[in-house]
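All protein chains but one are shown at their positions in the complex.
Chains here go by letter, A, B, C, D and E, matching the order in which they are written, and residues are numbered from 1 within each.
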C-alpha cells in the first residue's frame, strides 16, 4: 500500500496552476488535489475536451497525477442561509449572478453537478467539498430552536443534495464531504445524523480532515474507525490549541488568524496537535489506499517553507503496515 | 456584606408571577429577578403607576424584594440578523408586528428603553439582558470573513445600543449584558472589544453568568477579577461537561437539552462544573454586594426540586469575607 | 419514574437473611437484591413452595420487595478454567462435589438453571451473575495467544450458557451479566464480542456495575447509552483510584484490599470516582425503571456506617427527569 | 480507634484561652492543641505548678483534653538566618532581648527546652513546632550555592537541635516538626535528608500538615505511608490551588492572603484540594491513633463559621477501619 | 561512558542468525542481544566448544559484540500454571517432551541453568528472561484469593528459581528478570515483594524494559532510581496509549496487536509514550554502562524500517553525562 501524497491547490489559487505544479513537482509531491477556483479548474468547461486534455497534459509535464478535485467554495453555497457578502467574495459571476439567494443556491448546485462531470472527464472518482447548511446559524441553540427547525435543516440538505448526487451516480463519481463548522455535518453526531438524512446513499462519502476536530474535542482516530466505510479522501491540515489560560476560548473570539489570543489556529502539517501517526495507522487499519493530501493553511509560516516540510513529515509517518506479525518469530512449532 | 439571594423568574414565566412569588418566598428566597415576559412584567406599561404599584404590592405580600429586572428576549432582537421564526416564538405581537426585520429590531430597541424606564419606576437600578449580534453567525469564520465585516458588526452594535443607553442614563439605570453565545460579547476577548466599541460608557455593564464559560474553557474567576468594575449582577446557572470521549463535541451537535451525547448541558446550580466557591470569593474580593440570583435550567431535574436545593447551596458557599486576618493572632508585639 | 432502592445482600451473607432484612428496612431501603449464598437463598430448593413462601413472607414482614436475585459465585464456575481452591471456598458441597473441574462446571450450570426457576417462583424476572471465562487467564496475551484460542473462548462461553439461557427463556427470566474482570465480558469491546457470540439473544442482558470501569478507563455513562437495550439491573459499587505516583499500578499488584499501595480500591457508594449523577441521568435517558441496588464493598469503612450513608447518597442523586422543558417558559406565542 | 478531634489555638491567641475553650467545647471538640503564645501557654513557667494546675483545671471545666502543645513561632527562631523584624513581631521580649541574632537563636532554643518540660508537666508527650533553617534562603539556588553550603545548613540544624532534643528525651516528650517552607524540612526529599542529619533519633518526629504539600505537588497520602514511623501528630489545614491560567504562580508573587491572583491560598478544612478521606484512610492503615487537630486559616471565611464546619467535616471522613473483610461473606466453606 | 547499542534478535528468529547479524551490522549496531530460540542460540549445546566458537566467529565476521543473551520463552515455563497450548507453541520438543506440566517446568528450569552455562562460555555475564508465575492468573483477585495463596505463589517462585540461580552463581552470570505481566514481578510493588521472596540474592537482577509500565501508570524513571542496584540490562521497547475515549480499556480487550481499539499497543522505539530521554539520563545518574538494546515490536510498521530508525533515535538521546558543571563558569574566585 504505497499511497500517493498530493498537494491541495486551494490555498495556491492566486498562482497559475502551472506554477503550482512546478513547485509541487520540484518538492517531490506525487500529485495535486486540484481546486475548482482561480485558473486551476473550471467545472463549467467539463464538456470542453480540449480544456480537459490541456489540464491533463499540464500535469503530465510535471509528472503529477490527479486523484481528486475539490470544490468547497461552491458546495458551501448550495444550502447556506443567509447568502451574503462572504459568498460574493468567493463565488464566480456565473454562480453569483444577480445575488438572489435562491438563485445563487441553484446555480451553485448546478456547478457541483458539473464538478462531478468534470471529475469523470479527468478520470477522477472523487470530488471533495462542503455542503453548506441552513441551520448552522442555530448552533448556539438560542433563541430557542425547536426540534422541528433542526429536522427541517437536515431535510433541506437532503432535498438540495439528492439531485446533485444523482448526477454523481450517473458519472460514477462520489462526493467526499469535509466535516467542518458551517456545514450540515461538523462533528461526530451531526455526521451520523447527516448520513441518516441522506439514507446512507453510496454517493455521499467523507473527506477526513482533522483540523476542526481538535478544538471541538473530537477524536480523529475514532472518527476514522467509526466511519471507515465512508472515508474516501484524506486532507492533512493541522491545528494548534492555545487553550487553558481561561481567557482564550474555543470559539475563536472573532479574532483574525495568527492572533495568539485565539483559542486555536491552523498550522502547517506536523506542527500542531493532530495525532498524525495514530491517524495514519488507523487509515492503514481500515485499508485506506487513496491519496494523502497536504492542505497548507498557516497564517504564521510561509507556504514555501511549509509545503516541502509537510511532505517530509507525511512521508516519515504515513508508512505502510507490515505483512508479518512480530511474535511469529517466537514460534518453535 | 449580606447579599440577597434572588430567583430569576424567566424559566417560570409559564406560571403567574404570584404563584412564583409564593414558591420562592416559601423556599426562603430574599427576592426575585423578574423577567419581562409571561405576565411577570410588561415594559410597555412603565408609565402605568397602578401597574407598577400592584407589582410592588405583590412582592411585599410575599416579603420579597426586587433588585433587578431582566429582558433577555427582547434585547436579543435589537441587533440580530437574521430575524426569523425563533424570534417570532419569543417576541410579543407588539414587537414582532409585521415581522419585517428592521422593524422588529427597532421595536425591540424601543422596548429596551421602556424596560429602563420601568426599572426606574420599580426603584431598581439594573436591567439584565442580551444584545443580539449581527456577526454572531460568522463565528466559524468560513466562508472567509473580512476584518471589515467584523468591525462593522461591533459598529452596528454601538449604533443600535447607544440610543438605548442614553435612556438608561436619563433614568439612572444600568444595562447588564450577559456574556453568552449568540451575543456581541460571548467570551473574554469579545467582551474587551465590545467595551471598546461602546467607549466604555458607564451605562453598559455586565451580568456575570458562568454557564457558557466552562465549555468555552474560560475561567469565570479570572473574568470577575478582570471586569471587576463592570459586574453589577450575578446569575447562578450551572453547566456540566460531558467531553473527552472523542465523540461529544463542544458545539453541542444540534442535539436537544438533556441528550447525553451533547458535550455539555445546563444543570441545577451546584451540580455542575462551575467553581462556585472560588467565584463567590472573587465577588467578595471585588466588593460585589448586589444580589446573587439563581437561574434554574436543568432539562434533567424538576425545577421544584432544583430551586430550593440551589438556594441552600448558594447559602453554604457565598459566605462573606472575615474582618480580621488569621495571622494577627501570632503577634507578640 | 420512582425507582426502588435495594440493598444487595451478597456482602452480608454471614448474617441470617432476617437480620439483614431488619437492618435494611430500618435504614429505609425499598427492597433486597438477594444473594444465593449463606442462608439467603438456595436455588436447589426452587420447587419447594413452602421455602419460597417463607422467604416472601420474611420480606413482607419487613416491608421489603425483591426485584432481582443474584448468583455471581456459581455463575463464575460455569466457564472458569482452572477450577481450583478459590472456587472450593465459595461453592457449596452440592456444586463442588468431588472437585473434578468439568463436573464442577456442569453442576454450577445446573444451579444457574435452578436460579432462574427460583426467580420465577419468587415472581422476579432478573437473575444477576457472572459467567466465568476460559480465556480470562490469557488477558496479558503472553505467552502469545492465537486468535483461534481467543475465538474458542467465546465459543466455549456460548456452548455452556446457551442451554442455561434456554431455561431462562422457558421460565420468563433474564440473566444480567455483570461486566467484570475474570469474566468473558469485562470491558466495552469484550461486551460487544460476547453479545455477538450469543447471537444477541434476548435472555442475555447486563447488570450495570461501574466499579471496575474506572481503573480500566472506561466511561460508565457511555456504556449505559450504548447498551441501553441490554441493561436490566443496576448495582452501585464505587471505586477510588490512587494512581499517578508512578508506583501504584492499575493491576493492583496482588495486594490486599485497603492497602493504599493498590492503584485502586472499592469504597462505599458516593466516596469514589464513579460519576454517579451523570450515570443516573443516563439511566433516566434510556428509560431504565428497575431497581438501583447498593452493593457495599469497602475494606476501610464499616458496613453499618456505609449502607445507610449510601442510601441517602443515591436518593439525593438518582432523581427522576422532569416533564416540562425549561425553555417552554420563554414562549410568547 | 476513636481518635480525639482537637482545635489548634494558634490562630485564636488574640482571645484568652478560656474564651477559646468555651467556643471549642460548645462546638463539640474533644480537646485543644494549645499554642505557646498569647495567654494560652508560657513555656517559661513550666516549673510553676500552680500555673500548670490552673491550665489543666481550665480545660477540665470545659470538658476538654490536651494531647499536644505547639510552639512554632519560637522553634522558627532556633536556626533562622537572618533574624529580623519578622521575628521581632512574633517573639516575646524574653526571647528577643536585645535582638542580637545569635542571642535570639539561643534564647529560642532555651524556650523549646522549656516547652518540652511544660509538656511533661501537662502530661502531654508531644510538642509541635518548626525548626527554622539557615539555608532556606538559598532555595532558588542562585547565586550558585555550593554543596558544602547546603551540607553546612543541615549540620547547623543538627548542632542546634540535638541539645534541645536531649531535653525532650530526658522528660519523655517528642518533637513533631511540621514540614513547611521556611524550615529545614519542607518537602519529601528534604525530610529524608533532615532525618539523616539527626541520625534518625527517636525524639525527632513529624507533624503531618498537608497544606503546603499540594502546591508543591507532593502527595500527602504517600508521605503518610513513607514516614509512618515518624508521624505522631496531625494538623488539618486545607489549601486551594488557583493555578493553570499562566499568570498565577506557585510562589505566591509576594501577594497577601485572600488575593485571588495568588497561585494558592489556605482555606477552611474541607474546602480545599487536600485528599482528606484518602489521608485519613492512610492514617488508619499506619495505625495512627493520636489526635486530629483542626487548624483554621482562611483569609476569606470567618473563623466562627469555619471551625464548627471543619469539625463536622472531619467527623464525617475520619472514620475508623472496619474489623471484618467484605469478602468473608462469600465463604461457603 | 560510551555504551554499546545492540539489537535483540528475539523478533527476528524466523531469520538465520547470520542474516540478522548482516542486517544489524549494516545499520551500525554495536552488537546483538541473542535470543535462545530459532537457530540463534541453543542452550543445550553449551558444552559444545565448537558450537560456541562458531557463534563468536559469526559475530566477529560482522564486527558485532554480544553482551547478554536472552531466554524469555523457556523462563516463562519455569513457574507457569497452567502449562498449555501457548507453551507448546513456543517451546522446543526437548522442553515440552510429553507435555506433563510439572515435567515441562522442570525441563525449562534445566534449560535456564544451561543458558547460564552457555552465557559463561560466550564470555557474557547476563542472561535476560522471564520467570513465569503460578499466581499471575489470580491478578483480578476474584474469585476471592486468600493472602496464603498469594504468599504461596511467591514461595513457589523462590523454590523453583533458587536452584537455577545457584548455577548462575557457580558460573558467574546474573539473571535479569524482565518486569512484565504474566510474570511473578510485573510492577513496582510486586518487584519489591519478589526481591524479598528471594532474599535479595545477588544473582537475581532486573532487565529494564518500560513497555509495560506506561499503561500500568508506572514511572519508568522512578523505577530506575529505586532499583538502581539491580538493573543490569536495558531493553528499548516502546508503547503507545490509546486511552481516554471511555471505550478502549487498559486490559486490551483480548484484541489482536495493531487493533486500534486496544487501549495500548507496542510501537517502534521513539514512536510511543515512554520518556526515553529522561530514562537515559536516569541510567546515566545510576552509572549504568551496559548495553542499550533495541527490541522491535510494532505490528503496524515494518521491522526493516523500524530497526535503523530506532538506532538513530537511541543515539540521539542516550548521550553521556558531561564532566563539568555549567555554573563553574560563573566563578570569579
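The working rule: a contact is a pair of C-beta atoms (placed from the backbone, for glycine too) under 8 Å apart; a residue touches a chain by one contact, two chains touch by 3 or more.
Values in this document were obtained by computation on a predicted structure and should not be read as measured data.
Trainee: Pick out which of A:53, A:305 or A:324 touches the chain that's been left out of the picture.
Mentor: A:305
Trainee: Given the contact definition stated above, which residue among D:8, D:136, D:280 or D:313 touches the chain not shown here?
Mentor: With D:8, D:136, D:280 or D:313 as choices, the missing chain is touched by D:136.
Trainee: Touching the hidden chain in the full complex, which residues of chain A are there? Just list them.
Mentor: These residues touch the chain not displayed: 10-14, 37-38, 73, 88-92, 240, 242, 245, 257-261, 266, 271, 296-303, 305.
Trainee: Tell me which stretches of chain E touch the chain missing from the display.
Mentor: Spelled out for chain E, the touching residues are 219, 221-222, 225, 277-278, 281-282, 284-285, 319-333.
Trainee: Could you please point out the chain D residues that touch the chain left off the display?
Mentor: Interface with the chain not displayed, on the chain D side: 73, 76, 82, 85-87, 89-90, 135-147, 149-150, 153, 180-182, 186-190, 193, 215-219, 221-223, 243-256, 261, 263.
One rule holds for everything that comes next: only the chains that are shown with their structure count from here on.
Trainee: Both chain C and chain E are touched by which chains?
Mentor: Neighbours common to chain C and chain E are A, B, D.
Trainee: If every chain is reduced to the average of its C-alpha atoms, which one ends up farthest from chain B?
Mentor: The most distant chain relative to chain B turns out to be E.
Trainee: Which one of C-D, C-E or D-E makes the same contacts as B-D, at least in over half of the residue pairs?
Mentor: More than half of its contact pairs match B-D, so it is C-D.
Trainee: Please report how many Å separate the Cα centroid of chain A from that of chain B, as a whole number.
Mentor: About 39 Å, centre to centre.
Trainee: Cα centroid separation between chain A and chain D, in whole Å?
Mentor: The separation of the two C-alpha centroids amounts to 62 Å.
Trainee: For chain A, jot down the residues that touch at least 2 other chains.
Mentor: Where chain A meets two or more other chains at a single residue, that happens at 143-144, 219, 221-222, 244-247, 327, 330.
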